[in-house]
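Reviewing the structure listed below.
Every protein chain but one is kept in place in this view of the complex.
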Amino acid sequence: MASPITVLGQNQYGKAENRVVKITRDGGTHHIKDLNVSVALSGDLDEVHYSGSNAHVLPTDTTKNTVFAFAKEHGIRTAEDFGIALARHFVDSTEPITTARIRIEEYAWDRIATSGGDAPHSFVRNGGEIRTAQITYDSRDGGSLEVLGGLKGLTVLNSTDSEFWGYIKDRYTTLEEDYDRILATEVSAVWRHNWNGEGTPPDWDECYAGVRTLLLRAFAETYSLSLQQTLYEMGSQVIEGRDELDEIRFSMPNKHHFKADLKVFGIENEAADGAVYLAADRPYGLIEATVLRDGAQARIPVDMTNL
Amino acid sequence: MASPITVLGQNQYGKAENRVVKITRDGGTHHIKDLNVSVALSGDLDEVHYSGSNAHVLPTDTTKNTVFAFAKEHGIRTAEDFGIALARHFVDSTEPITTARIRIEEYAWDRIATSGGDAPHSFVRNGGEIRTAQITYDSRDGGSLEVLGGLKGLTVLNSTDSEFWGYIKDRYTTLEEDYDRILATEVSAVWRHNWNGEGTPPDWDECYAGVRTLLLRAFAETYSLSLQQTLYEMGSQVIEGRDELDEIRFSMPNKHHFKADLKVFGIENEAADGAVYLAADRPYGLIEATVLRDGAQARIPVDMTNL
Amino acid sequence: MASPITVLGQNQYGKAENRVVKITRDGGTHHIKDLNVSVALSGDLDEVHYSGSNAHVLPTDTTKNTVFAFAKEHGIRTAEDFGIALARHFVDSTEPITTARIRIEEYAWDRIATSGGDAPHSFVRNGGEIRTAQITYDSRDGGSLEVLGGLKGLTVLNSTDSEFWGYIKDRYTTLEEDYDRILATEVSAVWRHNWNGEGTPPDWDECYAGVRTLLLRAFAETYSLSLQQTLYEMGSQVIEGRDELDEIRFSMPNKHHFKADLKVFGIENEAADGAVYLAADRPYGLIEATVLRDGAQARIPVDMTNL
Partner (left out) sequence: MASPITVLGQNQYGKAENRVVKITRDGGTHHIKDLNVSVALSGDLDEVHYSGSNAHVLPTDTTKNTVFAFAKEHGIRTAEDFGIALARHFVDSTEPITTARIRIEEYAWDRIATSGGDAPHSFVRNGGEIRTAQITYDSRDGGSLEVLGGLKGLTVLNSTDSEFWGYIKDRYTTLEEDYDRILATEVSAVWRHNWNGEGTPPDWDECYAGVRTLLLRAFAETYSLSLQQTLYEMGSQVIEGRDELDEIRFSMPNKHHFKADLKVFGIENEAADGAVYLAADRPYGLIEATVLRDGAQARIPVDMTNL
């Protein structure tokens, strides 16, 4: 029962990590969508916490069933379309539920190349970055829909055109300035669409591909004096190049590559001659920032990592 | 340089996952502290993003050096004390830095039992839950200090005294009601101290041990009609039992144990007789909620997971 | 079909990682066994490879069902007993199958302490080492049974009584000799029982507990000049102390703890005064060896890691 001195705050529940694969057949040619779908519902749920009454609870098992049934009934055109349909469904069809947040990871597959060309129904997993989407539908105050796109695991490296110098030096500073270093990071990014559910939605796939191209180009083409500068450049190019986006947030670890110290063996190891580096695991620099369209509000939560 | 149509939003940087181990010798008896320390600094940092000028940047490498030097200079009494010293140092000694957030994971070690009793300097890692702490010091507006305690990886299981029934049944509901099920979860919890840096700080170790005991007892002693009810009971008991805390947030996956269907082999498999269960990985129910002291403000961020 | 120039070599198949949990009720007091069971079968299986004929194949799905059914029908006294029953069953009841290898991981749970003493049916996962077992039953040549016990994830640390010096120094050697270092490792060990299936089997639980105690004591009580010496001492004490074992193999990474270099900050950091260490991830020394009872044959495969 409700404690006399405590109250319930924000709460949500649902089934996480539903691994749904949909094959679509177009004659002998098949297409594949491979998603990991997580559902989180909120609403009039005080009683299930206070007394254990489940009268307002749609079981997480049901939310799982719905994900698989919707994949067949409605198909999966894009992760975003699928998430919007699910979010609206849970809120519109379940009276106590006022908010649904659908998070999706999408794994890409390429066709296998055979002697006769691209295979019609054979695929090899593309192990690159994971595409993400988050759809939040809230029925209160007239209803609102927010769609976040994103990616994670996009690992990139510039083997030159990166410097780091001119920083604060205090008692504990030992780092030497570097005028030619490796800059490497594993990009996690989340971007916010300004589409609010009314009118024509963006072309989700075209937008994703466009953002990915802008991120890679900005990383490759920025002569970098700091990872922060590179990050901001990446964010700016995305906001400038994609009118449908108002905000982007990054979490970018500095994947350190330390030049091996070979002087003691009488071996030169200069960047200019092609050097050998030790790729370090921990600790790592971690750079996180939001880039906004001028005048837009920041709505993407600041915490994208747990450490 | 700054783009004409974009602006920088929230940003932070620092060295993450500094793995620092401190041995303290008391004659032949040694003590060990084993931490993973992550530093995040914020402040007047626009220029490093806009132009790459590092004039306001204390290198992440320096923050790493500081962690190790402080461990020797000041010792590590508790993770919380250590984090407070670090947070104050970065802000107070580095002019452009106004906010420091220190996150710490602590790994526990037990003494090895030998023929002659507990070993004086030999340890075995206690693989149970990880203790966490987050210290945030902000020098603006007169200065504020916030300390969050926490734990993760505390996996618990009740083999009975758990039911689940009386829920909403829609078109996609197939789950059967259950009057005797296993309830298992891996508890992640974060709690907020109301101490603000003035006056005597709490006894951090005693508080941690006390919260852990309350969480385990509440889990064990609650006859559960829903995981939400158990969660709320755990949170309430912590807030009621620990005056120094105002808020606690949980992320608790429902680690499903499905009764194996053996009827087809002519084998009964009822909970009452001691049953066999399949421990499932994915998908899983995920229950998240905050419990607050009445009148307190919710300040712990809602997002504790990325899925 | 069979290729004219290739032949099939060793092969095996089965269902891996069946996560089976068995609750046994003794009135209000419950007991829990939590296993991860992997089945691998071999025998007259050429045709399934050459032509795809499954006439000799017991489906992996059936081996899964059998694991869960046996857990209820026969109970799980120990992982070893359970594995022996499964291995004999698959070979004895399936004509083309001549060999069955059952691998088991066991996860330990402790009772939760409540205000009224140890809880009767509430448990907290003991996150320490994982107990392992491998049972191989081969019906050919009169039948043979081999039982391997083991553990993994037993992480131990001596904060002194470890030296390293007197080694070979070549052109690439820069390591300084150390007369007081931390010695830490994560023990993986596999031991072989000389019981062959006839006569009274060992007391599996007593043996496991005994080996674990010997391993920990030998680690703690050995003044170490090399990790190899410590490893050999651990193995010898196990073979000397447990008549039922003939062989033990170890894989022990040297979990390096490097003394932080604080001299540049004017801070002493000597082991004798209690030092600060950086716990490193990669690379790590890796020490692997077998210790045998004099006259026994080495049968445990050399490869316990993939790197």
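Per-chain numbering from 1; labels A, B and C assigned in written order.
The rule is short, and it goes like this: contacts are C-beta pairs under 8 Å (C-beta built on N, C-alpha and C of every residue); 3 or more make two chains touch, one makes a residue touch a chain.
Keep in mind that this is a model prediction, so the values were computed, not measured.
**Student:** Out of C:Thr24, C:Ser38 or C:Thr114, which residue would touch the omitted chain in the full complex?
**Tutor:** The one listed residue touching the chain not shown is C:Ser38.
**Student:** Tell me which stretches of subunit C touch the chain missing from the display.
**Tutor:** Subunit C touches the chain not shown through residues 3-19, 36, 38, 40, 45, 48-62, 64-66, 69, 93-94, 96, 103, 105, 164-170, 172-175, 224-226, 228-229, 231-232, 235-236, 239-240, 247, 249, 253-254, 282-294, 298, 301-307.
**Student:** Contacts of subunit B with the missing chain: which residues?
**Tutor:** Subunit B touches the missing chain through residues 171-172, 174, 264-265, 281-282.
**Student:** List every residue of subunit A that touches the chain not included in the displayed model.
**Tutor:** 18-25, 30, 32, 34, 65, 68-69, 71-73, 109, 112-115, 119, 121-129, 153-161, 182, 213, 216-217, 219-221, 257, 260, 262, 265, 267, 269, 271-281
Following the convention adopted for this analysis, only the chains that are shown with their structure count from here on.
**Student:** Quick one: report the Å distance separating subunit B from subunit C, using the average Cα coordinate of each chain.
**Tutor:** The computed centroid separation for subunit B versus subunit C comes out at 30 Å.
**Student:** So how far apart, in whole Å, are subunit A and subunit C when each is placed at the average of its C-alpha atoms?
**Tutor:** Chain centres of subunit A and subunit C, defined by C-alpha means, are spaced 38 Å apart.
**Student:** Could you check subunit A for residues that touch two or more other chains and list them?
**Tutor:** Residues 172, 174, 282.
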